[in-house]
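Below you'll find the structure, written out as structure tokens, and then a few comments.
The other protein chains are all here in position, but one chain of the complex has been omitted.
The block that comes next holds chain A.
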Amino acid sequence: MSPRTMKLIVLNDYEQASEWAAKYIRNKILLFRPGPDRFFTLGLPTGSTPMGCYKKLIEYYEMGQISFQYVKTFNMDEYVGLPRDHPESYHSFMWNQFFKHIDIKAENTHILDGNAADLQAECAAFEEKITAAGGIELFVGGIGPDGHIAFNEPGSSLVSRTRVKTLAKDTIVANARFFDGDLSKVPTMALTVGVGTVMDAKEVLILITGAHKAFALYKAIEEGVNHMWTVSAFQQHPQTVFVCDEDATLELRVKTVKYFKGMMHVHNRLVETLPSVPKKN
């Protein structure tokens, strides 16, 4: 039976948290030994939190430590109605922050199409693509200030699947900074994977950095499973890793933080060295 674990990894700052997460992802891919008949399926987020992690992954690719040739990616979400080449679309984000810097093949990337003629069908097709790819090995995500995972806003079903969602006010306000601070320019709907979709992944890694996420992290791991804080669903996932910086732990009990920090010497073994496996096929 595979291990059933919840790990809270606390690093000093954003850079270190990004690096730890990137090394963890890199090592997972390498240990999997992806090949032409054996793709590593990776779920990916957008937003400011994962940017540091993407930068580090690009560095590891440029240093020759890892290839994305046999990696398939599935992004969590995309705005509805925003042109695909709009600088704030999640397609643009993924191209500029990640895809253009690495050797991933376009046909192995999957991002929901917020301009599809039939949005429901697009969502259903996305679920099918995940199934056809054999499910997601590792789903990387972030957390909103309101505790949401992807666009599963407070009140979302914890067994939800990929669907169209209306965005919560908190989310629209948080995103306004990418639209010249103009609330009227922010899209109000998005396509998103469901909580259930992410729960289906073999392993989940949630990146949480910054003091403004501290309360959401507290709600996610120190309170009960609750659909108002959808990230709390991962308390029931067999293999979850929360990677945080100090600021994100500000609302947790000192006891919780000390407990997990005490295990860092064990957890760091997961990222300390490059696994010695052939990197390129």
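By definition in this document, a contact is a pair of C-beta atoms (placed from the backbone, for glycine too) under 8 Å apart; a residue touches a chain by one contact, two chains touch by 3 or more; residues count from 1.
The rule is simple: contacts and distances are computed from a predicted model.
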Choose one: "N-acetylglucosamine-6-phosphate deacetylase", "Amidohydrolase-related domain-containing protein", "Proteasome subunit alpha type-6" or "Diamine acetyltransferase 1". The correct choice is the protein name in UniProt for the chain not shown. "N-acetylglucosamine-6-phosphate deacetylase"
Just to verify: which one of A:84, A:129, A:161 or A:261 makes contact with the chain not shown? A:84
Positions on chain A where the hidden chain makes contact: 84-85, 91-92, 95-96, 99-100, 103, 105-107
